[in-house]
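Removed from the display is one protein chain of the complex; every other protein chain stays in position.
Right after this comes chain A.
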């Protein structure tokens, strides 16, 4: 064990305090990068470290908070290598030359890693792997130059934190400490809370975690209490010197060193093992804190034994109150889903996710395995897309190890992993990944000898898996046993064996369990009847996590009733909130669609063209289904849909119809097209496309709402749209245009700062594909501006793009 970790086990350990305000007092100019002082003023930096060591700090943070490749690159005034090397040298000098207080040993050096100052994709413009690389560069230099540990601090985004932790662990053997910045409500800036953060960091295997910056010690007490309830590793608290206010251009804090120290004593007594300061704190703050706290008894957090997974925003605990895992993101037996995967139709998958969330799922299973697709890429992409719009934890479900690892790496949290089993080869492949990335892993109670027929056999396999996992340092709490649900129509004792296994894992092994509940009814009619009854029995026998279809009303009824009857639903409030508004509907088995994606008002009959003109999705769907009984698809498209769309489009141009209505009509038409498309596919006819158009938001620009509006309309008018997304480099647009021989490209840019990328894209298109027409749009563009940068057409709105496209492709015919 690293020496610093041994120290933490023996006594309270102290960090140093703030740097910024002390450097300003020494003459650091506003806007000047503090890290440059490692090279420009090594004496001042060394003295600062030494002052802290002499005040009693055990660990000094190197002056590298903002040292990253974005600010320090080859060709800049100072490069990264130079700045970080100098920072470590200053720290080492201080450690060697300090006159330590009586009883203090030589200080330790923490390589300090602050946030990049960029928001990660998809909401920002920094890719996860880019962030990882930036942190890795600093870590490699830091370890080489003598750091004793890595401190990742002031993090406010779980995803960036994960990139930094992976960088530290994969590029050094140093202990890793992480502190994040919570607001007074206990939230990270990107939405995570204490529980989700602790789950992520413990899963990643950091050595200590905690909080810094943002608040003073008094405001941090409540957050520390919340951390102590869930944490199993040593906790760090490095607060600011109180709350800041601005006085004559200077920042001052509301408590002094003595008050700070008094509050820190309470924090140490609450259970923090490592304490120090952040913004506004000085050697005096640390000296007073050390004096008050150094002899306090050490109390390491107890092991909490919680089975917990997390998303970027929330943690889900798997304990006596069962959780629901939505099973619908899975192509098995679903021809539409398979087609969506082949067509790379992620929207379909996202809708499945949102529907399950709206219907009460706590976790979503994600399985995208299909022989003819590149599963690792698809898995990583689907995980990325789902976690950008849904805040539920995900269960990564694949037997492809590469897909598993890629998904675990890009996942923003601590995932559920589906699955490992008792086979030696599988355990040896999966457990190292669980150790590296963190996660709770589903363990199927089967091995080389197949599926044990008895509960005895399954319990034996479960024990074997627990033991093997322990060899990798994976605790029992991070494994949930799949008791295996066999179809009852082929083995009439199958259900009883499964139920016995559930019970015994809970009672004899003290473990958690999971089941794919719907398997029970394969081959039987009215499967939901058996599924729901078996589900209730499984819950009664201790099932902790159920993989089910949350869109099935029968299953949800079992779930809500069980919780109420098993004293898991105080005052029956969960049950009442779901069912009090419903009239008796026992005949009905499946819930309607989704609440948050509804298509407006429903009920009553209406013609297709009227439903489209009014933007009523559900009615358009109903009307087209009705019409298809009598009319040919093309008659419907040309006779009702196109005229309706044209009418709305004209209204938009005349200023009588507004953008939201235009889009609602487009969405209603799209819903109708989907029905027609299916009908045509049944008849073996594919809908004819008018032409292919590339759409892209240019490099540097991440606002793509305008482009997406154009896409919706063009698709409705029968064009095949290749949507390259946002922040797209010119090269990619040119390459796609050439490869697919596309005749029309639409580009959008929001800001004056990104129009040059648009101009560059047009220039490259002219050279490589002179036959391509380019239409442009976006907030800052005008007719004249569009001409200047060489576009063929300026489109002031989405209808203008449709009109231009119609003209271009008619001329080509």
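Convention: a contact is a pair of C-beta atoms (placed from the backbone, for glycine too) under 8 Å apart; a residue touches a chain by one contact, two chains touch by 3 or more; residues count from 1.
Assume contacts and distances are computed from a predicted model.
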Query = With one chain of the assembly withheld, which option in "Cytochrome oxidase subunit III", "Vitamin B12 dependent methionine synthase activation subunit", "Extracellular solute-binding protein" or "Cation:proton antiporter" matches that chain's UniProt protein name?
reply = "Vitamin B12 dependent methionine synthase activation subunit"
Request  = Among A:25, A:123 or A:401, single out the residue that touches the unshown chain.
outcome  = A:123
Query = Taking the entire complex into account, which one of A:90, A:754 or A:801 touches the absent chain?
reply = A:754
Query = Among A:19, A:137 or A:156, which residue is in touch with the absent chain?
reply = A:156
Inquiry  = With the missing chain put back, one of A:246, A:582 or A:654 would touch it. Which one?
reply    = A:246
Remark   = The one residue from A:712, A:768 or A:800 touching the chain left out of view is A:712
Message = Touching the hidden chain in the complete assembly: which of A:68, A:90, A:171 or A:190 does that?
response = A:190
Ask   = Footprint of the hidden chain on chain A, which residues?
value = 30-31, 114-115, 117-119, 122-125, 154, 156, 181, 183, 185, 187, 189-191, 213-214, 246, 248-249, 251, 346-347, 350-351, 354, 385, 388-391, 596-597, 600-601, 614-616, 658-661, 663-664, 666-667, 700-705, 708-709, 712, 750-754, 757
